[in-house]
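Heads up, one of the protein chains got dropped from this complex, but the rest are sitting where they should.
Entry: subunit A
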Amino acid sequence: MAPPDHRRPFKRPTISDQQRRRELSLLRQAQNRLDAQQRARCLASTVLSLEAPEPGPGPEPEPVLELELASESEYHVEEEEEGDSRSPSKEFDVRQASKLRGAEARKWFARQLMLPEWMIDVPDRLSQDWYVFARPSGKRCFVVSSNGITVSRLRNGSVLHRFPSALPGGARTRDVSGSAQSYSILDCIFHEIDQMYYVIDMVCWRGYSLYDCTAEFRFFWSNSKLNESGACDPPSQNHRYRFSLVPIYNCDENGLHAAYTGAVTYIKDGLLFYNKQAHYQTGNTPLALVWKDEKCSQYVIDTDSKGNVPRLQQVVLELQEDLKLITSDDPPVVFGCLDNDLVQKD
């Protein structure tokens, strides 16, 4: 005797694997189509091309000699500064870059962060054209999610973490169709104490590049996208570190006050100022500024691991070809000039 048409004896197998294969294929094709479409849309703004070093073998141009001397800032001590970022360039693709491994990757990523200058005077139209927020203390890094894995890299390009995350393409999930082209790049600070990535800027999202977008748009975009992705959820199997947004204010009196004195969930390390119209520009830019004083940063002067202020402060100075020693302030402060004999001896 047979069961009624619609009644499946449930000791029999459920859906056929063939049907499953069919569905998974359709899913993969749909995802690939979406990726192709998104790529086409992104190419519109030709934003995927970035400056990059000459590919192929051969050493990089030697970085300019670096010397460690005393100074007042953690900023230059925490991470090493790579050499000149305006090396001979060629069209380069972020997607390609995310595939780079080892030394190549380190070199490439070391150049990609937008670096603020010290705030030494008050820009015009500060209250209309600028944002301000309290910079979380920690390691500045680039977080790239693609191909089912998320990698964070420090300013010198070395890998900080390799982990699954809820960022687009950031973990291998059941969705086997996976979207190989869907990668995202975030500019973050890793805050050790609560093991949290604070997102201070968004560079690419789901393969959509934001390099040529204004800060205003990038901040708007990260605000709306990050939460939706689940990246701000508590850690789980497929999401090892939690991400968080930082509160961003307009640079009016209230905003400045809030950023400067307001309570935040992280340890503050100065204030960052972003010009609303500024695109994401790699390297130092006067359209992003940093301010530190004793009240809003513990790193206004260097401390050792116990929190004591050492007798000597360190600073990284750059030795110019004309043997001048300069800081990377803008304009650079010339500290002095080395004696040619000294350099020869070295």
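Criterion: a contact is a pair of C-beta atoms (placed from the backbone, for glycine too) under 8 Å apart; a residue touches a chain by one contact, two chains touch by 3 or more; residues count from 1.
To be clear about the criterion, contacts and distances are computed from a predicted model.
Participant: The complex lacks one chain in this depiction; which UniProt name from "Importin subunit beta-1", "Alkylglycerone-phosphate synthase", "Exosome complex component RRP41" or "Aldehyde dehydrogenase" does that chain carry?
Facilitator: According to UniProt, the chain not displayed is called "Importin subunit beta-1".
Participant: Using the touch definition from the top, which of A:E228, A:E253, A:E294 or A:D341 touches the missing chain?
Facilitator: Here the residue in touch with the unshown chain is A:E228.
Participant: In the full complex, which of A:R140, A:R153, A:H191 or A:R206 touches the chain missing from this view?
Facilitator: Counting the whole complex, the residue in contact with the absent chain is A:R206.
Participant: Taking the full complex into account, find the residue in A:S158, A:N238, A:Q298 or A:Q320 that is in contact with the omitted chain.
Facilitator: Hidden-chain contact among the options goes to A:N238.
Participant: Residues on subunit A that touch the omitted chain in the whole complex?
Facilitator: Listed in rising order, the touching residues are 1-4, 7-13, 16-18, 21-22, 24-26, 28-29, 32-33, 36-37, 40-41, 44, 99, 147-149, 164, 171-174, 176, 178, 180, 206, 208, 221, 224-225, 228, 237-238.
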